[in-house]
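Quick one: the structure is below, questions incoming.
A single protein chain has been omitted from the complex, and every remaining protein chain is retained in its original position.
Labels run A and B following the written order; every chain starts at residue 1.
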Amino acid sequence: MKTTSRSWRLLLLATAVLAIAALGVAGCGGSGTTDAGGVPAPAISGFTPQPMAADTILGAGASFPAPLYMKWGSDYNGVSGVKLNYQSIGSGGGIAAIEAKTVDFGASDAPLEQAELEANGLAQFPMVVGGVVLVVNLDGVADGQLKLTSDLLAGIYMGTITTWNDPAIAKVNPGVTLPATKIYVVHRSDGSGTTWILTHYLTDAAGSVWTAGADKEIAWPVGVGGKGNEGVAASVQQLSGSIGYVEYAYAKQTGMTTAQLQNKDGQWVKPSIASFSSAASNADWKASLPSMYMVLVNQPGADSWPITGASFILMQKDQADAARGKAALEFFNWGYTNGADAATALDYVPIPADVYKLAQDQVWPTITVSGTPVWP
Amino acid sequence: MNSHRRQAIERGAGGAPLCAVADVRDFAPPRRRSIARRKATDLVVKGFSWIGASVGIAVMAFIVWEVVVRGAAALNVAFFTQPTPMDVTTNAGGFANAILGTIVITGVAALIAIPMGFMGGVYLAEFGRNGRIATGVRMIANVVMGVPSIIVGVFAFATIVKPVHHYSGFAGSVALAFIMLPVMARTTEDILNLVPNELRESGLAMGAPRWKVTLGVVCKAARGGLITGASLAIVRVAGETAPLLFTVLSSPYWMTGLFGPGGFFGGPVANLTKTIYDFSSSPYPHWQELAWAGALVIIIAVLGMNILVRLIFQRGKK
Partner (left out) sequence: MSTVEFDAPTSPSAPRGAAQAAPRGHRLRLGDPIFRVVATACGLALAAAMFGLAGVLIYNSWPAISGLGTSVLTTVAWSPVDHQYGALAALAGTFLSTLVAMVIAVPLALVIALLLVELVHPAVAHVVGTAIEMLAAIPSIIFGMVGIFVIVPFIQDKFMPWLMGTPLGNLPGIKPGEQFQGGGVSIFTAGVVLAFMVLPYITAVSRDVLRMVPQVTKEAGYGMGSTTWEVMHKISLRYANSGIVGAVFIGLGRALGETMAVAFLIGSVYTSIPHSLFDPGTSIASLIANTFSEATDKIQVSALIELGLILFLITVVFQILAQVWLRRVQRATGGRA
């Protein structure tokens, strides 16, 4: 019957599908947790029962520290076998996720004030400090060549300064060839701690020009939105003549052109771990307890980078699962004690020992299961 | 048709006109428009048609070309064996866990939607037919097919993720199954309707029960079309991103079993489309290359499956 050839074809198709499925299952069960750097990790079979200690930590939030957290996660996996799944969805997303209890921790560069922490039963502590830099896509301008005062930056983002060769910009940039083209402004389309840091800086340093407020999300007068630090960096890469703001690691790792800023002391500074540290050294963390709310913009110091900020971790005070809470804190402890090298390699400023001891002594004991702290 | 020449048109059953609708006087040698002018218009329109078709095909070819050229560079063994990279400073990593995750999520969605959709289609074609309920169900199925997939994602978030406070591959499968269900039902119905009634009648006349006739005779006859429909429905949802945004999130690791934070029901699962979305909106060249390679894999799978099923099962038709 003529259906025979059809049956053979069906059989072939079914075999192909089954083969792919079998390969997939084999791949799932067989491979373990090889981290991206090729460091062999203890193979964990996919089908053995889960051990008592949690082996996966789920975090979500700020894209500001994301390159570092993911590098830490990758390294930590090699050391301990515990997997960190960090989803970079923006500080707003991190706060929403931890308030909805869909993650083990949320990350935000926009710290919550004590009232909001209490209202949601959250504990907050700083994990790392970094700098927000301005990246531009301009032919003929080299990295670190362009200079922008706070008023200029505010004017650009307010939409009052519209062309690159505006006399105000040219005035502080003698010798730099600025094209007569329009400045294309890129900001964040999602709720962002990076935005929070930048807008606090603009309000503080250029309050007469900047009137759009300071928050994770504002009503931007001009500009297109990119999703995450990643999206802003990618947009600036695609749009020539554009300017955007990103955490320094994004600029450095992609070789983008950054601008110099003028700090509170009137000095022109370039972004670097030294300038971020200089700004961060002004922080009085003890006074910031119990919320550890800290703003590091526009700090005094000849070398201070004016748009520095700390990135915070948020965790539920009342943990549902002791093992997962402990696993998360163990990871953060490792980050504090062993992660400094990875941080400085990516130009983040690690939290100094006295500060993180403060966090571990004052904030971590509030993270409990039925009243008992999960750490140590 | 000239309005002042409206004439009663004889119509047959069903309302179709029995004679040519155009009036002969419309085509009489016109006084104002010359034949040359009509031919010129015709030629211009035909030209636009050829240009239009060329544009359509050119765009299609262009997209595939871009994906192939940009994606082929990053397509290597590592791509298919290593999990997604977490380190932006190295050039390592692949999409292997994401590919597996998509296969699993889509597979489970298919497990949910295909039997249910098939039986729904059987209901529409065999039992309900032109009854009121079936007509309503058919209309609803058509409508649901047009619902934006982001809305389905929001629905799955509200019903599955929020109550249990965690993301999961299963929530993504449910969202995808929701999209697949009406497609499967309508496709099944259309295919089964093509099967001539004689087959049903002969089966029933031989004393076979209804279900045996439907499953054993009708479906066997429509086998090709049914498999085509199912395959096309599967590959269609395999490429969806929006329903997975709030349900599955993503993960840089392999899925570890069923439960627990790394499992299918317990936590985020790596998947191809979300990973491509994340990596393509990143500024790192290596990650962008990986995203293109992922896009190439999807295009090969989707277009390949489309072409394959058409070749295998529709030879001679259309």
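Couple of notes before you dig in:
Please note the rule applied: contacts are C-beta pairs under 8 Å (C-beta built on N, C-alpha and C of every residue); 3 or more make two chains touch, one makes a residue touch a chain.
Worth saying up front: this structure is predicted, and the values here are computed from it rather than measured.
Interface note for the absent chain: among A:59, A:93 or A:155, the touching residue is A:93.
The omitted chain makes contact with chain A at the following residues, 89-97, 99, 159, 182, 184-186, 189-191, 213, 215-220, 222-227, 234-235, 238-242.
In the full complex, chain B touches the omitted chain through residues 1, 12-17, 20-22, 24, 26-27, 38-39, 41-42, 45-46, 48-53, 55-57, 59-60, 62-64, 66-67, 70, 116-120, 122-124, 126-134, 136-137, 139-152, 154-155, 157-159, 178, 181-182, 185, 197-198, 200-201, 204-205, 207, 209-212, 214, 235-236, 239-242, 245-246, 273, 276-277, 280-281, 288, 291-292, 295, 298-299, 302-303, 306, 310, 318.
Going forward, only the chains that are shown with their structure count from here on.
Of all residues in chain B, those touching chain A in their complex are 81-90, 92-93, 96, 100, 103-104, 107, 161-162, 165-167, 223-224, 227, 249-257, 259-262, 267-268, 278, 281-285, 308, 312-313. Against chain B, the residues of chain A that register as touching in their complex are 6, 9-10, 13, 20-21, 24, 27-28, 31-38, 44, 46-47, 50, 54-58, 60, 67, 70-71, 73-74, 83, 85-88, 100-102, 226-228, 230-231, 233-234, 237, 249-250, 253-254, 256, 324, 345-346.
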